[in-house]
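Of the protein chains in this complex, all but one are displayed in their positions.
Take a look at chain A:
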Amino acid sequence: MNARILALHGGLLALLLVLHFVLPVYHHGNLARIMVLACYAIGYNLLFGYTGLLSLGHAMFFAAGMYGMGMPFHHLGLGAELAFLAGIGTAGALALVVGLLALRTLGVAFMIVTLMFSQAFYLMILLAARWTRGDEGLVLAGADRVLFGLDLTDPDIRYLLALGLFALCLSAALWLVRRPFGRVLVAIRENPERAELLGYDIFRHKLAAVVVSGMFSGAAGAAYGLMFGYVGASFAEVHFSIFPLLWVLLGGAGTVIGPFFGVLFMFYLIDISSGLTPAYMLIAGVALVLLTLFAPQGLAGEVRRRWLRWLP
């Protein structure tokens, strides 16, 4: 792999490790959340940024990971390690089913179908209130949230595990998009007819992208639930499908590093502006409009366009 690419992405991870030792406690906690959410955004980006499929229902995969982990953890007493894997498996299985059905459509229809599936999943969580506690959700007991002997209620451990997960997702995404598989996804995004003419099975590649994207999202959902002790239906609501789209657009669609900066930017935009005015969503909205006008390819996308053409 190109040394510059390794240095950039490795440098980001090293910086995040250094920040663990120097950040004030509030920002330390925020960054742990941001890194987990960035895994969700990276997963979304694989489908949207690299494959060109705009899903409006990714919250269902995040929530499937969260509930796939949380339900057996809470009701069956499954250990955190197996529960985490169960979360990823649930999200992957759901992504496979949704992909098989939704990929029969294209463009706007794909957006609508994924949105509908996601809403159905959300309502299913509410309707299964006997087990999910509906909109209220479930609290995961702090004493049981132990992963390989590490106490997830400890802020230091939580940060380092979030960093570990983020490093894994970032590396996996980097590896994937530079593999022939990733290049085929880009080819499908740019010109699906030509990719098909070249002999690639477009449907299978898209389906694989949906499943991988769903598993990244599910891993983020499962980790979020385990780390912060709460599993709730609001994570399956439509706005939680819009967030990764915004994060990726802001950070730079089709860049591996961009989603992290998208999440970071949005998180602090809301956190800081909410301290200035009750109308903080207006500030957030104006900032988003300005960014879209003046950096339409997102933060990392703009950096790639202007300076770093090699940015993956």
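The rule we apply is simple: a residue touches a chain if its C-beta (ideal position, glycine included) is under 8 Å from a C-beta of that chain, and two chains touch if they have at least 3 such contacts; residues count from 1.
We adopt the following convention: contacts and distances are computed from a predicted model.
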Task: "ABC transporter substrate-binding protein", "sulfate adenylyltransferase", "Translesion error-prone DNA polymerase V autoproteolytic subunit" or "Cytochrome c oxidase subunit 2A" - which is the UniProt name of the missing chain - done: "ABC transporter substrate-binding protein"
Task: Chain not shown: contacting residue from A:6, A:106, A:127 or A:289 - done: A:127
Task: Which of A:115, A:170, A:233 or A:311 contacts the chain that the document leaves out - done: A:233
Task: Positions on chain A contacted by the hidden chain, ascending - done: 24-26, 29-30, 33, 123, 126-127, 129, 133-137, 139-140, 142, 153, 228-230, 232-235, 271, 274-278, 280-281
